[in-house]
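Working notes for the structure below.
Shown here: the complex without one of its protein chains, the others still in place.
Chain IDs A and B follow the sequence of writing; residue 1 opens each chain.
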Amino acid sequence: MTRCAALVLVTALLGPPALAAEIPLTERKSGYDFMSRETRAMQDDETANPGMLWVLDGEALWTRKDGAAAQSCADCHGDARTSMKGVAARYPAFDAVRGRPIDLEQRINICRADKQRATPFAPESKDLLALAAFVGRQSRGMPVEIADDERIKPFLQAGRDMFHQRQGQLNLSCAQCHDDNWGQKLAGAPIPQGQATGYPLYRLEWQTLGSLQRRLRNCLFGMRAISYPFGAPENVDLELYLMWRARGMPFEAPAVRP
Amino acid sequence: MARALINVPPKSKRGDVIEIKTLISHVMETGFRPDPTGKPIPRDIITDFVCKYNGEEIFRAELFPAIGANPFISFFTVATASGTLAFEWAGDNGFVATESVDITVE
Partner (left out) sequence: MTRDDDMPRATRRRFLVETAALAGAAGIGLSLTPVPASATPASMRAAIRKVVGEAPLKKGKLKIDLPPLIENGNAVPLVLTCDSPMTADDHVKAMHVFTEKNPQPNVISIQLGPRAGRASVSTRIRLADSQKVVAIAQMSDGSFWSEEIEVVVTLAACLEGV
């Protein structure tokens, strides 16, 4: 029996119905720590990090006037280096108007629709990713900090439940790999903890920059489960849980991952 | 839009060997990938990259599909005089991109 199949079988048989224990805060590691030296260097070197191409595009979009209101992001937010510092590291955040948490891409699109009176960007579109990368870059190195807000609690619990729920044809939960078996090998590659500290990131597998929601769709596909469509509240609840789980860890956008 | 990121030491001394780093956004479609119907997606790559220093060619590369998407190419040159480094990428489907940076050599 291959090691991969054995691991799957063992976790399927022995996985307890109770919640898997969360990783102790001091033992948390970013996906960065599981990468090769060369891939880490690619992330660290801003002159070679492919994600920086999107940051550059985002920087140009930041000052572009758009929409019926002919406003640019800069018209309201000024210099992103100051106004956006720490912002991405706080998302997903509760939106009082919508009565639920939203992620950074949703926030950008809300600004587009409400303030610029322009058509929102399509999910995973180049412009949306560029702005998310540019805004994300302004939080690089800062600790992930999801506000201790009473209002997010039910959504955080929903995200946590999803993380622990067995699903798909393999009947696996996220927690079984990423809480219980991180650091071990699956199909030749180390299993990371799934700390979502670097999004949007350049994934070598995609040969392009992508969002956390795109990565979650990959995960669910890998588990032979049905993914939620882009923008679905389930995705944002899970994103919220993942960012809360990574609280205190340095934000790395735009990261590079295999 | 093809955006390029160039990195050179802004100041150097005459005779220094300086590193020039270039990164350009381009899909570098190999021509071997099948689309969802199984037909290969046509090749679309950058095939040539040239760098000129004050008008004189100092580096040339011929790229093939095996060069990764968003090509990163870094190389060296001897800093001889202040001036301009001019970069040109050319490829399939009439693709052309240019970029230039000024350098100061003391």
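Miscellaneous remarks
The definition used in the following text is that a residue touches a chain if its C-beta (ideal position, glycine included) is under 8 Å from a C-beta of that chain, and two chains touch if they have at least 3 such contacts.
All figures in this text were calculated on a predicted structure; none of them were measured in a lab.
Looking at the complex as a whole, the chain kept out of the display touches A, B. When the whole complex is considered, the residue among B:Pro10, B:Pro34 or B:Gly94 that touches the unshown chain is B:Pro34.
Across B:Leu5, B:Ile67 or B:Ile103, the single residue that touches the chain missing here is B:Ile67.
For chain A, the residues touching the absent chain in the complete assembly are 1-2, 4-5, 35-39, 41-42, 50, 186-189, 191, 204-207, 217-219, 221-223, 258.
Within the complete assembly, residues 17-18, 30, 32-34, 36, 38, 40, 53, 56, 58-69, 71-78, 80 of chain B touch the chain that is not shown.
We take it that only the chains that are shown with their structure count from here on.
Within the complex formed with chain A, the residues of chain B that make contact are 1, 3, 5, 7, 21, 23-25, 27-28, 68-70, 72, 74. Remark: chain A residues 47-48, 50, 52-53, 56-57, 207-208 touch chain B in the complex.
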